[in-house]
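Could you have a look at this structure, given as structure tokens, before my questions?
For this depiction, one protein chain was excluded, whereas all remaining protein chains were kept in their positions.
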Amino acid sequence: MKYFQKELSLKPRTRGFHLITRDIIAALPELGDLNTGLLHVHIKHTSASLTINENADPTVREDFETHFNLLVSEEENHYQHTFEGPDDMTSHIKASLLGPSVTIPVTKGHLNLGVWQGVYLCEHRNHGGSRKLVLTLHGT
Amino acid sequence: MKYFQKELSLKPRTRGFHLITRDIIAALPELGDLNTGLLHVHIKHTSASLTINENADPTVREDFETHFNLLVSEEENHYQHTFEGPDDMTSHIKASLLGPSVTIPVTKGHLNLGVWQGVYLCEHRNHGGSRKLVLTLHGT
Partner (left out) sequence: MKYFQKELSLKPRTRGFHLITRDIIAALPELGDLNTGLLHVHIKHTSASLTINENADPTVREDFETHFNLLVSEEENHYQHTFEGPDDMTSHIKASLLGPSVTIPVTKGHLNLGVWQGVYLCEHRNHGGSRKLVLTLHGT
């Protein structure tokens, strides 16, 4: 039975949806020690989020950005919390719609994702900077 | 301390929201061995998702389908990723709004859900086919 935890600082990304599966795997050589378990990935921010979606076609990630900008539009005037600009409150709402963490099965030393699944960093701010993740791995 | 993991192939469901709590419990006789723990259920697809909601009235599940078709409408023309039809990109977006996994407390050999809670398979495609889950159970 093992628990392993580490923090990972991602390089800054532009606003939008970005594949970070490789960043996570590269940070976790300990994955290979687990036969059966789970990986929890948590983002320590409230204006960026994590999800799992299609890992191949870049237009999927562009369409995510387009659609979330319609679902939570910066053009609307009902937001009070806009101290840091029009992308402030909208980023908080997008972050909770997608969520601050993902949990992924680990099987025989590998993330047991579907063949089309990848982990996305969802950067909702225009200038979000580096984002910090906490990776928690546990299993046998 | 135990970790137990298995894959479960669900029978194909029509587009919409479906209760699968019984499918999950039927696949997990090992639940009875745990006094305290968690069950993680992950779907290995990017156009179907999992959530937990009302387990009794079928109109709740119909209203979910209606409302998600408005939130992520196939009538809009801002999607690029529509190779597989108008239900292609919309399914990816719905999948991330709801999420690819649920984690459920296990108490004295049973899923510790509220009396009105059930696990939903959210099938966003017109012809999604059989969907694969990874069930990971751990606890004491």
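Should a chain be cited, it is by its letter among A and B, assigned in written order, with residues numbered from 1 in that chain.
FYI, a residue touches a chain if its C-beta (ideal position, glycine included) is under 8 Å from a C-beta of that chain, and two chains touch if they have at least 3 such contacts.
All values derive from a computational prediction rather than experimental measurement.
Contact with the chain that does not appear here is found for just one residue of A:S9, A:N35, A:S96 or A:N126, A:S96. Of B:L8, B:I25 or B:V60, it is B:V60 that touches the chain left out of the display.
Here one chain is not drawn; of B:L10, B:L97 or B:L121, the residue touching it is B:L97.
As for the chain not pictured, it touches chain B at residues 1, 36-38, 51-54, 57, 59-60, 62-64, 66-67, 70-71, 97-99, 102-105, 107, 112-117, 120, 138-140.
Contact between chain A and the absent chain runs through residues 1, 3-5, 40, 42-46, 71-72, 78-81, 89, 92-93, 95-97, 99-101, 103, 132, 134, 136, 138.
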